[in-house]
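Only one protein chain is missing; all other protein chains are in place.
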Amino acid sequence: MSPVSATYLGIPGYVIFWVMFLVTMGLFLPRAYFLYRLMCLGKQENRFDRIGERFKNMLFVVIPQWCTLKSVTSKDLAGIGHALLFWGFSCFLVSYIVLIGISEGLGLHSYIRGGAFETGFLTVLDIAGIIVMLSMIWAAIRRYIVRPPRLEISLEAGFIMFMVFSLMVLHFCTESFGMAALGETHGLPPISSAIASYLVNAGVPKDTLMNVSYGAWWLHYAFILVFTIYIPRSKHLHVLASAPNVFFKSLDRKVVLEPIPLEALESEEPPELGVSKIQDLKWKDILDLYACAKCGRCHVSCPAQVSGKTLSPREFLRHMKDHLLEAGPGLLTKGSNGSGEATPELEGKRLVGDVVTEDEIWACTTCGACQEVCPVNIEHIRKLLEMRQNLVLVHNQMPESAQLMLRNMQTRGNPWAGAQSLRLRGDWTNDVEVKVLGESDENPSTLLWVGCTGALIDRNVLATLSLVRILNAAGVDFCVLGEAESCCGDPARRAGYEFQFQISAEENIETFKNFNIKEIITSCPHCYNALKNEYPLYGAEFKVIHYTELFAELIKQGKLKLTNDVNTLIAYHDPCYLSRYNGVYQEPREIIDRIPKAKFKEMERSKTTTFCCGGGGGHMWIEEQHGTTKINHVRMDEVIETGADTIATSCPYCLQMLEEGIEQKGVKETLKAKDLVEVVEAAMKQS
Amino acid sequence: MNIIVCVKQVLDPEIPPAKFKIDPETKQVIPPAGVPPVISVYDERAVEAACRLKDKNKGKITVISMGSEKAVDVIKHAISMGADDGFVLSDPAFENLDSFGTAYVLSKAIQKIGAYDLVLCGRQAADWGAGQVGSILAEMLGIPVITLACEIEVAGANVKVKRIVSDGFEVLEAPMPSLVTVSSEIGMPRLPAGMRLMMARKKQVPVWKAADIGAEASFLDKGNAHTEVTGLSVPSRKVECEIITGATPAEAAANLAAKLANLI
Partner (left out) sequence: MDNYKGVLVCGEMADGKLAPITIELLGVGRKLADELGEELSILLLGSKSGALGQDAIAYGADNVYISEDSLFDIYNSDAYTMATANLCKKILPSIMLFGYTDIGCDLSPRLNGRLGGGLSMECSALSIDPATKLLVTTRPVFGGNALATMLSKTARPQMATIRAKVMPPAEHNDSRQGKVIPLEDKVDPSALKVKVIEKIKEEVEGVKLEDAEVVVAGGRGMGTAADFAKLRELAGVLGGAVGGTRVACDEGWVSATLQIGQSGKVVSPKLYLAVGLSGAMAHIAGCLGSKCIVAINKDNEANIFNVAHFGIVGDWKEILPPLTEKMKELKGK
């Protein structure tokens, strides 16, 4: 006795069942294949390494729903809702296979139905169904009544919520009416059987009960199939694409930029540099577009968006996906007929200008907040950086401020040069006792890499001098390059001028090797990230540590003693490239913790979810869009909110940005911005 | 069309003024350590002008620079911007030549390179700023010269030049081959496009000596110099700057206004 074994108007239920299924597959599979082929338009990239690790990642992120739960805050509980929906609906997904597919479709109900297994399973489904329904109500209230800024009011979302809710209602109808018809009202599954006993008590005729149950079952089945057809045609494609996207995520680095293979450039038909058209993206970038559920977490954590600029990571992805689906069929035809005759329409539009604006591309500070909060590990930044590469390397198209910076880097080896700087790179070494490589007889194998800003800009030089004095006091044997130091290349890379970065990297690595450097201490997190994560791709084999890591270690070893009282309420601004990019956020807190009398106040956005100072991604030099709030002013408001009297940081850009923010907000009297080294030095015993 | 651009490598004009040191004995500037020399700003714009002409009219750009062997760097810079070829003219005999000597060496190199339609120079060098080499070179080559260009285009067999004058512009035409000196108003030089940057790094830049270009010793003899530097000094111009203050910026401004009212 099952809905499928009955006949309807003389047609066996099985036939109806399988015809419906085949029609659905006929609509689903070609679409899925189409999307797969679109993904294959992207360039190759190996994301099949370390398979075991990838599986582990996926299982441990997706099944426990860490992906959405990680971003739950007291102000945004939606992640819990998603997790409940996921777990609840997963139970139903299993039931669709077991109870509908195997039991009904294959007619194996006699093995499944009627036992303790069924009762148990249905009990789970009952609870799951309630959870799913509640979470749908909650979602609807949030989206349409509470309206948090990250969500958009769309019909698409409403339709899906209605569908999911209806599936649950239909499930309960099927089960409760069916049980009532059979008179099974013995308590489990609890809700269905409660409704069943109500129906029995109400005296509904058995036939009606059975008919409603069958009707609800068929409707349920139909809804599942509609859902299946609808998913790959909507933003809910993320249901299918998220898990693979997490599987294929970048395992080591936040932003994966591969060296441009120079040999390829010398070939007859050199490849297009960077990303110009949609098909210049890598296949994983296209999978990213499928995986995006437009949850908008990136939208509300993007400093460019928050400060009123036109860039929104969510919209950035949406525009590209829309364009992909629009241009895709044309691009695929071109590929398949093999004629190679490229017409402009088939070739696809240029992304920058036609799909996303140049302003958007240049508004990004590469802070990584979007990627950090993204539940499905989408990599926004490299798409954007590769678009910058194309603009700069091929079209010479960039804001003038970016060009001035890049020209300075090229001719003078640092982005600051020009009348702004009254110093030369090595000047600071005259004011402190320090070994300069090539000038002293000893050449320690530990190098302090100062960075352009720490060497050239007066305010940051103070921090550099502090750092050197502390290292001396702690007995660290190190040297500096002085005049011979050059830019690490990071600003050029973030501004898309990839080759300049490549040149800087190669030259610096050669210098390190010539001087037999084994370990490098950096003070600038941008240098740190470049040297530590990016230089190895160019042949570097050095240990790179940030001074905060070194200090924490020296304190543990007792080599660095913090004994002076520092009466202060201190907040710490995590530099993106240190905390988010490299996970160094515990060390600064450990150091502050050891400063006598210093009280620590955590900022609301901190550690890996810190908020950008506005200076990354070349934005120390690239002008912010006119008519928008400055990012550092947004951040300064958050600093002021903490009530701290000292805002410490450990990045030269952040320090400058914070100081400018303090000045502009007129809180000079009550708030000081300091590099953490300066706070540490104040706490050290002055001998 | 064939374009030859003459460029010079100079001390970075944007070094901090406090770092500027001279040796009064040798009458030379002592470059501060670690500051790489750069292409003279106007010469870079001459390269830019050449690249724009090449973008429009096709052709070949050859860059030459007289100086030390380090001048290979400025040639490579020009190549990364869009030049095709380049030569460094370096010889002990070329050191400290005056404008005539420089123009002579350049003219010999240009004759060795061969056919050309246009020679471009910066309006003056960013170091000694004599502002004569282009004009003297044109006289030596026997070709017309137009100075201070802010726009250059090819009009048939002529070159059409928009030239900067104090109250506006002049538009001039001269038959090619001609020499044009380029002013900064031509606009920002391009950032070398990606691939060219790497290509230029690998490019071999030949160094030509006096014998290679057939420069005669008598023209290079310092005794025959047309001009001679007899002294070089750093003027002391430190004035006492009176810093005007006030409780607020507005008050400081008012105090300044009071001072200035007496002046004008």
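Chains here go by letter, A and B, matching the order in which they are written, and residues are numbered from 1 within each.
To be clear about the criterion, a residue touches a chain if its C-beta (ideal position, glycine included) is under 8 Å from a C-beta of that chain, and two chains touch if they have at least 3 such contacts.
Since the model is a prediction, treat every value here as computed from it, not as a measurement.
Touching the missing chain, out of B:Asp55, B:Glu69 or B:Glu170, is residue B:Glu170.
Annotation: of B:Ile146, B:Leu197 or B:Ala210, B:Ile146 touches the absent chain (contact as defined above).
Even with one chain removed from view, chain A keeps its contact list with that chain: residues 400, 404, 418-420, 422, 458, 626. Within the entire complex, the positions of chain B that touch the omitted partner chain are 11, 13-14, 16-17, 20, 22, 27, 29, 41-42, 98-100, 103, 123-124, 126-132, 134-140, 144-148, 150, 160, 164-175, 183-185, 188, 224-235, 237-245, 249-250, 252-254, 256-261, 263-264.
Simple rule for what comes next: only the chains that are shown with their structure count from here on.
We define each chain's centre as the mean of its Cα atoms; on that basis chain A and chain B are separated by 49 Å. Residues of chain A touching chain B in their complex: 260, 262, 265, 270, 273, 389, 392-394, 396, 398, 400, 403, 406-407, 410-413, 417-419, 421-426, 482-484, 497-500, 502-503.
Residues of chain B that touch chain A in their complex: 12, 14-16, 18-19, 32-36, 38-39, 77, 188-195, 197-199, 201.
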